[in-house]
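Before I ask anything, let me first share the structure, which is written out below as C-alpha cells.
The complex is shown incomplete by one protein chain, all other protein chains being positioned as in the whole.
== chain A ==
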Amino acid sequence: MMKKVGALMSMALLALTSCTKKSEHIAIGPEDYHNSVDKVTEVMIHDIFSPPVASRIYVYPNIAAYEIMAKKNQDYQSLSGQLRDLDAVPEPGNKEELNYELAALISHIDLSRRLIFSEDRINVYRDSLYRTWENTNEKEFNVSKAYGLEVAEHVALWMDKDNYKQTRTMPKFTVNSNEPSRWQPTPPSYMDGIEPHWNKIRPFVIDSSAQFKPAPPPPFSMEEGSDFFNEVKEVYDISNQITAEGDDSEEVEIAQFWDCNPYVSVTRGHLMFATKKITPGAHWIGIVKIASRKANSDFAKTVYAYTKTSIAIADAFISCWDEKYRSNLIRPETLINEHIDDSWEPILQTPPFPEYTSGHSVVSGAAATALTSVFGDDFAFDDDTEVPYGLPVRSFTSFKQAADEAAISRMYGGIHYRKAVEIGIKQGRDLGQFVVDNLSMESK
C-alpha cells in the first residue's frame, strides 16, 4: 500500500517538474532537420522506391518545411505563386508561442510519413521526438505541432492533385520486341519499364515535361560504322578495357560510386536477393547535407538548400522521363548481347527503363546547378554519402565536377551510351538554371 502511494507521489512529482519546464525553449537546429531527411532516406531504401518516385517523396516535405520557415525568416520568400498551383500556406494562429523551426520539422516528418509505405518506421522515430519535445515544453510543442500539421495538410492537398494517383493506374509499358530500337526488359529480373507516365506528373517550376526536350539520339542502326553502332561499340570497348584493368581501376570505382540503384537483384546459387542503395536523387540530397554542414548553414539555409535542390531534382526526373518514354531507346546490354557478345554483362546492373537520356546525368546536372546557386561555385567537398553501402569517400572540387563524374559513370557502368550522358547533363543543367532563375527564394 505504501509503495503504491509512493509511486503515485513520485509520478505527481515528475509531472510537476515537467510542468515547471514550461519556459524552456525547444531548440531545433539544422542537425535535427538532417536527421529527419536521413530517416526518410532510410525508410525509402527499405520500402524500395524507384528514382522518380523517390524524388517526389523528398520534395513535398521539404516544401512544407520551407514554407513554414519562410513565414518567420524575412530572408526567404514563400514559394506560393512560384510553384505551380501552390497557394499560400495558412497563417499561424498563435504566433507568439509558435516555434517555427519545430513546426517546419513536424510538417516535414508528417508529410514524409504519408509518402513512404512503412509508416511504422517513421512513427517510432516521430513518437520518440514528440515525447522529448512534449516533455521539454508542452505548450510550445502543441502550438507548433498544430501548425506544422496544418501546413502539412495544406501541402498534402496540393500534392494530391499532382496526378500521381492517376498515374498509378495508367497502362504499363508495352514491350514490343519486334521493333529493334525499342527498349526491352533487361537481365536478370527483366522488370517492367518503370513509371512510363511520369511525364504526366505536375511539374514544379518548368512549364511542361517537354520544356527541356533534348535533341534525339542518333538514328538507330546496327550497321557497322553508323553513329549509333559506334556508340554501342564504345560502351562495349570501354567496359572491356576497364574490366581488364580490374576492380581497382578509377573508372570502375567511379561507376560503382555513382551506381545509386535502389534495387539490384542478385542471384547466388538458388537464392535471390536484392542489394539496395539510395537513388541518384538521394545521393544529391546527401550532398546537400554535406555542403550545409561544411558551410555551417543555419536551420533556415539548410531547409532552403534541401528545398531548392529537391525541386530541381523532381523537375529533372519529370523532364528526363518524358524523353525516356518518347525515344524508348534500347539499352546497350540488350544490343551487345544480341549483336556483339552474348555473354557480356555491364559493370552495373541495367536499370529497368529506357536508355535516353541518362537519368543520373540529367538529375546531377540539375542538382549541381541548384547547389551551386546556394553554396557557390568551387565549393569543394568530400562525398561520404555512399559509405554506409560499402563504398569509399570521393572528393570533389565543385558540384559541377561531381555532376560530370556522375554522368560519365553511367558509360563506365555499361548502362548508357555517350550521347545520353552528354546531352543528359546539358538537359539537367539547362533545367537547373531555369529553376534557379525562376525561383525567388532568397530575399535580395
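FYI, a contact is a pair of C-beta atoms (placed from the backbone, for glycine too) under 8 Å apart; a residue touches a chain by one contact, two chains touch by 3 or more; residues count from 1.
Heads up, the rule we're going with is that contacts and distances are computed from a predicted model.
From the set "Carbon monoxide dehydrogenase", "Propionyl-CoA carboxylase beta chain", "Multiple sugar transport system permease protein" or "ASPIC/UnbV domain-containing protein", the protein name that UniProt assigns to the chain left out of the figure is "ASPIC/UnbV domain-containing protein". Check A:Leu157, A:Met272 or A:Val393 against the missing chain and you find that the one touching it is A:Met272. Of the candidate positions A:Gly225, A:Gly246 or A:Gly390, contact with the hidden chain is made by A:Gly390. The chain not shown here touches chain A at positions 46-48, 117-120, 165-166, 168-178, 184-185, 187-190, 192, 265-276, 337, 342-343, 345, 390.
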